[in-house]
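The other protein chains are all here in position, but one chain of the complex has been omitted.
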Amino acid sequence: MKEKKLKYTLISVASIAAFLSVWYLVTDVFHIFPSSTFPSPVKVAQAFIRKLTVKTPDGGTLATHLAASLKVALYGYLLGIGIGVPLGILMGWFRKVDLIVKPIFDLVRPIPPVGWIPLMILWLGIGMRAKATVIFVSAVTPSIINAYTGIKQTNSVHIWVARTFGAKSLETLIKVGIPSALPMIFAGLKVSLGASWMALVAAEMLASTEGLGYMIQMNRMVGKADNIMVGMITIGLVGAMLTWILEKLENKLVKGGRTK
Amino acid sequence: MEHSGKIKKDAMILCDHVSKSFVNGNETAEVLKDITLSVEENEFVVILGPGQCGKTTLVNILAGLERASGGEVTVNGKKVTDPEPERGVVYQKTALFPWLTVEGNVGFGPKMAGVPKKERKERTKHYIELVGLSGFEKSYPIKLSGGMRQRVGIARAYCNNPSVLLMDEPFGHLDAQTRYLMQEEVERIWSQDKRTVIFVTNNIEEAVYLADRIVLLSNCPTTVRNEFKIDLQRPRDNMSSEFLRLREEIGRHVEMTR
Amino acid sequence: MSKVEVNHLTKSFGKLKVLDDISFQVEDGDFLCIVGPTGCGKTTFLNSLVKLYDVDCGEILINGEAVDLNKHSIAYIMQEYSTMSWLTVRENVQFGMKIRKFSKKKIKEKTQEVLRMVGMEKFADYYPGQLSASMLQRVSIARAFAVEPDLLLMDEPYGQLDLELRFKLEDELIRIWQETKTTIIFITHNIEEAVYMSRRIMVLTNKPTKVKEDFENPLPLPRNVTEESFVEMRNRVTNLIKWW
Partner (left out) sequence: MRKKIRFQNTKAETAVYFCASLTGLLLIWYLAVRYTNLNKVMPSPFEVFAFVGSSFVKNIGSRILPFHILASLKRVFVGYFLACIIGIPLGIIMGCSRTGKAVIKPIFELLRPIPGLAWIPLAILWFGIGESSKYFIICVSAIVSIILNSYSGASQVDPILTGAAKMLGARPIQIFFYITLPSSVPQIFAGLQVGLSSSWMAVIAAEMIRASEGAGWIITTGMESGNTVQILSGMISIGLVGLLLASLLRLMERGLCAWNIQGK
């Protein structure tokens, strides 16, 4: 079985190498595409290094843009899950809350977070508050849905066991409801993270003076494709890193080998 | 009643010193030590063994889904290496195709073999009636009860017209009452449409009720401990004193007596 | 220890009447086995007993008072595995005691005692995901006995287990019952199991469920499945049920 595994890792490495070399051949060697619109990996790497120190053309180094984006994203994200998860849990457990809140939630939910950007910009300007609100909206919806479903899927046998031991409704929620919904809640946190990161990029592209979204939009204006790619790769990398951190947190908190 | 030892060469199914061990990491776990048994044509043999003692592995080897580490299995004179429609299997978890209706499941074998539509329809209809499920042709497995799903499993195996039927603890998950019903069903179906059957179970009562001959397996690593000829008149009454005496006697040989 | 009285218990889901005017008594420390055809509302009966289902009419008294989950200590072992996969075996066993607000010292002692009782001390820090079906069932039994219940309800707890495991757990339960003198109400399909363990047997009819017969099981413990008297008692119960 061991050699089989080795064979497949080799193929994977080969396929990445092929992907990069084809990209390189198509751009720098055969010049099928002008490098202004489709730069080669080498040019993107150079741009990456240059962007670490140089401010032009978007008025900020990669680090400052990244910092601005992270600040807004985390602010909106933490607010979103901080409100979304408890609300989802309460909606899932108490029928009264479910009956009142759910209809309003179902009304707002179909509007994609991106759709809120114009209204927020009109009301809150293009500063941090507008973007944070958009990210809040995109983070709150998945966390409510997953917390709600997680609680609804609690095994009623466990609820009965707690009840027969004399636990009241609230104690049963804390001792049985929440722990058994934890894997689903964490899945929701991951979806919220993805949605927030996506909404951030859109908000920054539309109206912002800093951040990775703004950076790739500005570079598009001046036709610097290599900087755009640098921006995109950074967005992808940071997004993946945040998800990885969330998974580590989940492995520690969700016990009993039940991660989703 | 004692273990006969010698095996008849021209039997329908022949297991000749079959052994099987699994290698994971560096240690090897020996599951089947030495299985030697033979089954006559249209004989109903029950393999009785305690909990986890490689019974399912033995069934997989007989079916051709798994290869034996040592020894040889021949069915109908041919060496068993791969699964063939000649050997039908009924699983404990029924393994029905959830996306096919009862009709779709039962007719799956012939459809794969490319049997013409008309003949396939007839055969499916015949076996659905045989297991008493007429009227349920169009329902999906998700809507059937445990007992009914087992009947579809049996009909599906029969419909492929196998010469040998391997049943791997088919009633393990059923509640006591449905289990009695299904034992009677198998008895009825088998007497109407005889095939060579190897029926695996850990329930002594089920074994004595169904078997022409019981092959008793030891704990892991498994060997054949002894065999019992059951020549009670069929269909048997599991309340009769003769039945209970037999059950008690076999019970004494099985490690798990009370 | 507690005496259970049930008078004219009636329960229906919508139009479908499930329990029809059931009345009976269970003496203190008694081992009552309830047998009945599949789907005759045995589980509904047990759930109504502990107020998990609200009942149409009828009263359920424990030691003379109406059932109250906070006052009366009741433990319920179900057919499905009710161990909580996010808690270790030790935490599962302590679950009931913590809700009942036992003292720390008592919890520690009791956990050790019941784990030894079911032979699971070695697995105290395992998670349910790593254990076999019979071990999980033992954990639920330990969790139930840990709170020293006045009344223990068991809904076909051994239904899914292997034959040999079922024999072992039945003997174990009888031993624990003799030790702790807890009143046990045990539901099962398996007539042999009921005759083997019970001191009293109650046979229910099909829906709407009534008490068909309620009689003593005089056979001395430990019982032998093949003795003449055992087989005769088993035939008697089987004829009463006649579900096939």
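Going in written order, the chains are labelled A, B and C, and every chain counts its residues from 1.
Keep in mind that, in the parts below, contacts are C-beta pairs under 8 Å (C-beta built on N, C-alpha and C of every residue); 3 or more make two chains touch, one makes a residue touch a chain.
Being a predicted model, the structure only gives us computed values, none of them experimental.
Student: Return the single residue from A:Leu66, A:Ile89, A:Ala167 or A:Ile216 that touches the missing chain.
Tutor: Counting the whole complex, the residue in contact with the absent chain is A:Ile216.
Student: Considering the complete complex, identify which of B:Lys143, B:Lys194 or B:Arg234 is in touch with the unshown chain.
Tutor: Selected residue, touching the omitted chain: B:Lys143.
Student: Under the stated touch rule, tell me which residues of subunit A contact the chain that is not displayed.
Tutor: Its contact residues with the unshown chain are 8-9, 11-13, 15-16, 19, 37-38, 95, 99-101, 103-104, 107-108, 110-119, 121-123, 153, 155-157, 159-160, 163, 194, 197-198, 201-202, 205-206, 213, 216-217, 219-220, 223, 225, 228-229, 231-233, 235-237, 239-240, 243.
Student: Contacts of subunit B with the missing chain: which residues?
Tutor: 63, 65, 83-85, 87-89, 91, 93, 95, 97-101, 108-109, 112-113, 140-143, 156, 160
What we mean here is this: only the chains that are shown with their structure count from here on.
Student: Line, ring, star, complete or other: which one describes how these chains touch?
Tutor: line
Student: Which chain maximises the distance between its CA centroid and that of subunit A?
Tutor: Greatest centre separation from subunit A goes to chain B.
Student: Averaging over Cα atoms per chain, report the distance between subunit A and subunit B in Å.
Tutor: Roughly 52 Å separates the two chain centres.
Student: How far is the middle of subunit A from the middle of subunit C, if each middle is the mean of its Cα atoms, in Å?
Tutor: About 49 Å separates the centre of subunit A from that of subunit C.
Student: Counting in whole Å, what is the centre-to-centre distance of subunit B and subunit C, each centre being its mean C-alpha position?
Tutor: Taking the mean C-alpha position of each chain, the two centres sit 34 Å apart.
Student: Going by the contact rule set out above, which residues of subunit C touch subunit A in the complex?
Tutor: 47, 50, 52, 69-70, 73-76, 78, 80, 82, 84-87, 95-96, 99-100, 127-130, 143, 147, 153
Student: How about subunit A: which of its residues touch subunit C in the complex?
Tutor: 155, 157-158, 160-167, 171, 175-176, 179-180, 182, 254-258
Student: List the residues on subunit B that touch subunit C in their complex, please.
Tutor: Against subunit C, the touching part of subunit B is residues 50-51, 173, 175-178, 180-181, 202-204, 239, 241, 244, 248, 251, 255-256, 258.
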